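In this view, the complex is presented without one of its protein chains, the others remaining in place.
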Amino acid sequence: MKKRLKELAEYVGGTAVGDDEVEISGVAAIEVARPGEITFIAQPKYLPKLAETKASAVIVSKEISSSPKPLLCVSNPYLAFAKILALFSQKPYQPKGIDSHAWVSPSVQLGQEITIYPFVFIGDHCRIGDRVTIFPGVYVGENSSIGEESVLYSNVSIYPETVIGKRVILHSGVVVGADGFGYVKEGKKNVKIPQVGKVEIEDDVEIGANTTIDRATLGQTIIRRGVKIDNLVQVAHNVVIGEDSIIVAQVGIAGSTKIGSNVILAGQAGVADHIEIGDNVMVGAQSGVGHDLASNQAYSGSPAFPHREWLRASTAFPKLPEMRKALRAIEGRLKKIEEALLSEGKEK
Amino acid sequence: MKKRLKELAEYVGGTAVGDDEVEISGVAAIEVARPGEITFIAQPKYLPKLAETKASAVIVSKEISSSPKPLLCVSNPYLAFAKILALFSQKPYQPKGIDSHAWVSPSVQLGQEITIYPFVFIGDHCRIGDRVTIFPGVYVGENSSIGEESVLYSNVSIYPETVIGKRVILHSGVVVGADGFGYVKEGKKNVKIPQVGKVEIEDDVEIGANTTIDRATLGQTIIRRGVKIDNLVQVAHNVVIGEDSIIVAQVGIAGSTKIGSNVILAGQAGVADHIEIGDNVMVGAQSGVGHDLASNQAYSGSPAFPHREWLRASTAFPKLPEMRKALRAIEGRLKKIEEALLSEGKEK
Partner (left out) sequence: MKKRLKELAEYVGGTAVGDDEVEISGVAAIEVARPGEITFIAQPKYLPKLAETKASAVIVSKEISSSPKPLLCVSNPYLAFAKILALFSQKPYQPKGIDSHAWVSPSVQLGQEITIYPFVFIGDHCRIGDRVTIFPGVYVGENSSIGEESVLYSNVSIYPETVIGKRVILHSGVVVGADGFGYVKEGKKNVKIPQVGKVEIEDDVEIGANTTIDRATLGQTIIRRGVKIDNLVQVAHNVVIGEDSIIVAQVGIAGSTKIGSNVILAGQAGVADHIEIGDNVMVGAQSGVGHDLASNQAYSGSPAFPHREWLRASTAFPKLPEMRKALRAIEGRLKKIEEALLSEGKEK
């Protein structure tokens, strides 16, 4: 596929500067781009690379107005890059049908133009939407439903009764609907609390490789529309994650916690059970959230507190030994003064 | 299934208060329970909900003796809830036999009333106990044994020579018996230490989705009776976890470490190698254990120290910048005093 620069400008709602007839056939990083490709500069500090790149055009911020290269000026270069990359990389969907080496229950309700690879198992009474793709080794337990155009990569496991929306992407090894981790002690013995709830994953969610989303004890674990979850994340029973939130790799969210919408939990953060996190909250990497967090703020640390205060406390932390030493020195000096004053007092 | 309240009271060893003939057909959370269902209140702060629930009966602590609703009074409401939920939710086991799309070595020794789904692979000389269920995509390496009534969910991997007890539950994606992480440097090169030991998982263990339990270098990695492990936990080679211990999600336990019985390791905690943790120890979330821990105590922090001290230190941590500022101010005041005293001394 080839597109003229002016066509791309129109496609992303930007302005072409310079030769807007130049033909673009692909996207590449600025250092390796070749003639015929478009590249992008998302941060001003990389602007000097404009002169060096072999790309035929460069997506830049609309503040930039002149350059030796043809430019595509937009308000958000990274967003324009994402859209143009999608334009050049996405192949049209071609349904492959149901492979004869798959095992699909006769009671499954199948949509149009489906792709089911070998060694897929789909249990009784499932509903599979139009243009769904299911890669090898996927297990879908009975009474589950998968919305149209969703993709389940290889070796995904979906426990029974799970509801998955439209255009959902589940990467390899994702497990949805395993039992929540619930026991109650009877003496020293751990008695299992049956996990009879479900999981619902709404539309446009993407979940990274080997992430686990547990089914609810009673009720539902819910991943709302547009949530993006990275690899190796743990989402416990009865958790609700609000719309458009971003959960980075290896985060753990404990039972019954409610995450607001448009939240970011950075890598390896942990959130305790029965917590509420407000909308638009940012939680720093490796933070530990042990109590409710108010909306529209950033928090870091374990236990977490406001991010700016954490930055200051973290900067001070390596100085602790020095502070202890200073404290001891001060006590010595203070003692001397007190003794001096005391003897002075006696002298008088 | 329907049970009268008095039958349920008898079943869990409690006392029915009010209309003990009321019929119960299910269990639900207090906010959503409908007539015909029983619900529970495990914590006194939720008692005001007693008046509002539509449930036909409520499981409460035996201290509660009157209510507009029929009550089931017990010493541990949460335990009674777990047992009654199990009563209503557990379906009788129905063996499905061995699906023709599974691959089971002819040398496998098979118990009675087994369920083996499609795309399961069971290697040579394995022993599969009575009423074992193995879901699609499970791999069981040669010479392994699986005790009666155990359940292996989809895409579980069991390496050769693994011993799994009775009534064990392994959730999807669990890997048991992969090589321990052992190398020795020869110059800069990492030379692999063969991992020729095994894994033994005793009776009544449950292991969460995508958790990994490595085989021993020599000898055995052992998960003792009644241990419950959550999702995405790492158990390294030669670890031993004592009876009834609880290991929460994303915990990591390094090589050769011995965990006592009835221990709780909270989420994302890490334990270094060659450590011993005593019985009845609690380790807080995200803690890092770098040395042996004595029994019957709680620890937190990274590195971990007694939990109560950690609570105080954590509370003080955000005050560090303020403390540094105070230190500097004190030094200034001290200097002034010293100078004043010095000049005073000279004056005399």
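For reference, chains read A and B in written order, and residue numbers begin at 1 within each chain.
Note that in this section a residue touches a chain if its C-beta (ideal position, glycine included) is under 8 Å from a C-beta of that chain, and two chains touch if they have at least 3 such contacts.
On a predicted model such as this, the values are computed, not experimentally measured, just so you know.
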Among A:Lys83, A:His125, A:Lys192 or A:Arg312, residue touching the chain not depicted: A:Lys83
Sole contact to the chain not displayed, among A:Ala28, A:Leu47 or A:Ile64: A:Ala28
Options B:Thr39, B:Thr133 or B:Asn155, residue touching the unrepresented chain: B:Asn155
Residue, one of B:Gly18, B:Gly36, B:Pro95 or B:Gly219, that touches the chain absent here: B:Gly219
Residue ranges of chain A at the interface with the undisplayed chain: 27-29, 32, 76, 78-79, 81-83, 85-86, 89-90, 99, 101, 117-119, 135-137, 153-155, 169, 171-173, 206, 208-210, 226, 228, 230-232, 243-244, 246, 248-250, 261-262, 267-268, 285-286, 302, 314, 317-321, 323-324, 327, 330-331, 334, 337-338, 341
Missing-chain contacts mapped onto chain B: 103, 119, 121, 137, 139, 141, 155, 157, 159, 173, 175, 178-179, 181-186, 188-194, 196, 210, 212, 214, 218-219, 232, 234, 236, 250, 252, 254, 268, 270, 272, 286, 288, 290, 301-303, 305, 309-310, 312-313, 315-317, 319-320, 323, 326-327, 330, 333-334, 337, 340-341
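The criterion applied here is as follows: only the chains that are shown with their structure count from here on.
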Inter-centroid spacing, chain B versus chain A (mean Cα positions, whole Å): 25
